[in-house]
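Read through the structure below, which is laid out as structure tokens, and then see the notes.
The chains shown are only part of the set, and none of them has been moved.
Letters A and B mark the chains in the order given here, with residues in each chain numbered from 1 onward.
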Amino acid sequence: MIVVMKQGTRDDQLEDFQRILDGLGVKGHFSKGVHTTIVGLVGDTSRVDIDSIGSLSYVETVKRIQEPYKSANRKFHPDDTVIDIGGHKIGGGYMQVIAGPCSVESEEQICEVAKAAQASGATMLRGGAFKPRTSPYAFQGLRAEGIELLLKAKALTGMPIVTEIMSGDQLPLFDEVDVIQVGARNMQNFELLKLLGKTNKPILLKRGLANTMEELLMSAEYIMAGGNMQVILCERGIRTFETATRNTLDISAIPMLKRLSHLPVVVDPSHAAGIPWMVEPLSLSAIAAGADGLIIEVHNNPSKALSDGPQSLRPAEFDAVMKKIGGMMGYMGKKS
Amino acid sequence: MIVVMKQGTRDDQLEDFQRILDGLGVKGHFSKGVHTTIVGLVGDTSRVDIDSIGSLSYVETVKRIQEPYKSANRKFHPDDTVIDIGGHKIGGGYMQVIAGPCSVESEEQICEVAKAAQASGATMLRGGAFKPRTSPYAFQGLRAEGIELLLKAKALTGMPIVTEIMSGDQLPLFDEVDVIQVGARNMQNFELLKLLGKTNKPILLKRGLANTMEELLMSAEYIMAGGNMQVILCERGIRTFETATRNTLDISAIPMLKRLSHLPVVVDPSHAAGIPWMVEPLSLSAIAAGADGLIIEVHNNPSKALSDGPQSLRPAEFDAVMKKIGGMMGYMGKKS
């Protein structure tokens, strides 16, 4: 952290600043120039509040040099994290395709979609039991019953299941869930993240619609600070001025997150665009950019879907896309 | 809701659509043109899922004409909602200034700030006990103890208190809190909103950093659908490309929200800009645009603040700003 003092800062103010640094347990390297004094902070600055330093009356500006995350930081953990989910590995050259409907609607629906998705090559099953809907009048998910149905589909197919949690008090229902998903709207629900940090389950953490990559990594850090190191980052499109697609897939986030962090990065092309025909080109580009996984919506009857129907692929469409995905995975040297 | 059918839609598809509408309890007014058929939906369309309709294979496009919110909608509730908080009214021409520190830090701090703010004309006290911080290593608030300290300041000054909830399980601690705040990061924490809809306390609902006004009103609708009609909307800046201010205060949201809805609208100029000297011009412009209240950060020692120090006003600065605010309130005919 580099702190630039205001012009005319007095010696007693520099001494005051020295005392503050002592209290924070970091060292300051003071460089007095003709016009200004610059202080370089050395040590563990991840606990130093950049805003508090910036509010000191004699400080002109503060710039962080080190990233504010530690457990998620590749600098301190150079090797890729590989997460094993029921025998399917993700990260470190391993890539998986997670497929399923937006919402679990019935036993028949989830089992039928699971079998079809598996037959096309998907290795994990997704499906929403608790649904975050913008409108209180929209279908809110089957909730506890939805998780039971997912477990039936798991029993039938052997596929590990991925499903979203919306509140800490739902946690007991997730005992047999393989991967707990945190949705974009809850990326900064810090109380929930803290609770998930105490579990020993892989967490699929979706990037918020208007959150920076650094904020995503800080939310991963919340989970990791609690002891749970199994975090999978998910890019699912950000909110911009463009309206031709529902969100804007930030493809650069894949290589950037993988450079900043050792955590696996998966991409959700279904929510990113909100357009079924775009799942194929976005999936291929995500793999080409280095993604460790894909989450794709598949529904056996999209026009009857209780949520997000329009963006889902039908099983036959998904099968065609999976052939292209498999080819690109092979070309890019991805193991599954 | 206007539904435009694809060219070449067959009669049996139109009949299928008629059955779907019957099932939803809305009427369809079919207009067959040479090239296309247009269907106007009449009735309570707030429960119709625009996405599900859009996913029908024969539908080209759907456009909502009516707003998807009802309880929050001024069309169905033309008079301003006025909320009484310990004798202080907000909305319908009444305006209040809520002041206090970002975080409650000690009894001395909160009581001192409360007395100073009250002396300058603030009528309600704010202070964070549960703090949503980007970093897990930053100060997370005094939590339960923070609420106790707020209650001491309330006992001392008689000021109603406003403080943030971050999770439903904290609700029992809010028994004596006057206004429960939902922070920007939790605006779409729908499980929390549902719980708050079951309380009988005023809710101060902050707009998310990247949420539209319609989404804010839909989140208010979540609370109101549960029976709690006392919702105060809060504009606190949105996230844009501009970096000269922390966020971009969306001043247009004040007149627009008040036109779309009957709920009171307050503005947080401290978080919007993140710059103390900007609190005055933004406060004056918010009143001129019709705001029903202001929330301003005041700290007796900003450089020692454990969070968000740089944006806080010192009591003397706040006193000067309040003189300007009082003048503008008078000029705009606002009652307090």
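The rule we apply is simple: contacts are C-beta pairs under 8 Å (C-beta built on N, C-alpha and C of every residue); 3 or more make two chains touch, one makes a residue touch a chain.
The structure displayed is predicted, hence computed values, not measured ones.
Here 2 identical chains are displayed in place, and the whole complex they belong to in this file is assembled from 4 copies in total.
Convention: only the chains that are shown with their structure count from here on.
If each chain is reduced to the centroid of its CA atoms, subunit A and subunit B end up 26 Å from each other.
Note for the complex: subunit B touches subunit A at residues 46-47, 49, 51-52, 54-57, 68, 130, 132-140, 166-170, 185-186, 188-192, 194, 208-210, 215, 218, 221-222, 225, 239, 302-310, 312.
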